[in-house]
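On to chain A.
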Amino acid sequence: MKKKSLRMIALIITCMLLGAAGSAWSGAKVYINGFDAAYPPFTFIDKSGKPAGFDIDAVNWIAKQMKFNVKHQPTDWAAIVPSLKAGKIDFIASGMSITPERQAQVNFTEPYWQVIQLLVVKKDANLTVKQCLEPGRKIGLLRGSAESKWLTDHMLKKGYKFELRFYDTTPLAIEDVANGRIDAAAVSNTALKEARDKGLPVKSIGRYGQPDVNYGYAVRKEDTGFLKTLNEGLRKLKASPYWQELIKKWDMK
Partner candidate 1 sequence: MTADEPILVVQDLRKRFAEKEILRGISLQLHRGDIKVLIGPSGAGKSTLLHCINLLLPADDGRILLHGRDVTGFRKRRVYEYRQKVGMIFQDFNLFDHLTALRNVMIGLVRVKKIPKNEARRRALRELERVGLAEHADQYPAELSGGQKQRVSIARALAMEPEVMLLDEPTSSLDPELTGEVLTVIQDLAAAGMTMMMATHQFDFAESLANEIIFMEDGAIVEKGTPQKMLYAAENLRTREFCARIHGYWENPER
Partner candidate 2 sequence: MDEFLFLRQEVAPALMSGLWMSIRLILPSAVCGLALGVLVGVLRIYGNHFLKALVGTYVLFFRGFPLLVQLYLWYFGLPHVGIYLSPYMAAVIGFSLCSAAYHSEYVRGAILSIKKGQMMAAKSLGFSHTGAIFYIILPQAIRRALPGSGNELIYLIKYSSLAYMVTCIELTGEGKILASAYFKYMEIFMIVGAIYLLMVSLATWGLNRLEDFVAVPGFERIHD
């Protein structure tokens, strides 16, 4: 009796391990989209627990048009490019800025959306962009984001002395601006709009110098065929009335 129960436990544990391992390398025929589950309205998890957002809808439409299967996989943003290169995911359609640094690592589709990078401060704050960049000021942003790379390379390394605070998600950074613990957050205009829609008392004080960035889907360098598929899909999508429908649905403009 005792032995049996011990064996049962061993069996269950083995099954769990196998199951876990299995899920890690199953589903090879499906293209996995790694996305930031905390970047509304582009990509997030909806009330029912399913991936949702502008990019998710767009990819689903493209997949249907171009006849491939797609699965959306929430992935930690700071590790998303390594994950793509390592083959844990097959592409990234998640409001990703096209930057030279990233282009050195992966290929991007043609741009499908342009965002403005802004400094966001508390609603009642009397701060200018210039003041936000003064020594001792704290600017929050998403860990591993294009903003963090740009601010480090073009500001901090050029002698600016403000402090960068890194957050796991964009909403957490904006939240902390509202909390008054950091002076500003460097985010895109869409992220700001989303936060304001949720009632956060924040406002934009304008661009901080980073050129407006284009969003594109990222694919591994060697997957040229798939890149073509995605580009073609994007072109079709933009030409179809569904594109305007999407923009309206996610209230993008």
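Just so it is clear, a residue touches a chain if its C-beta (ideal position, glycine included) is under 8 Å from a C-beta of that chain, and two chains touch if they have at least 3 such contacts; residues count from 1.
Criterion applied: all candidates are chains of the complex that A comes from, given by their letters.
The shown structure was predicted, so the numbers you read here are calculated from the model rather than taken from an experiment.
Novice: Touching chain A in this complex is which of the candidates 1 or 2?
Specialist: 2
Novice: Please output the residues of chain A touching candidate 2 within their complex, sorted ascending.
Specialist: My answer: residues 78, 140, 144, 152, 165-168, 172, 175-176, 178-181.
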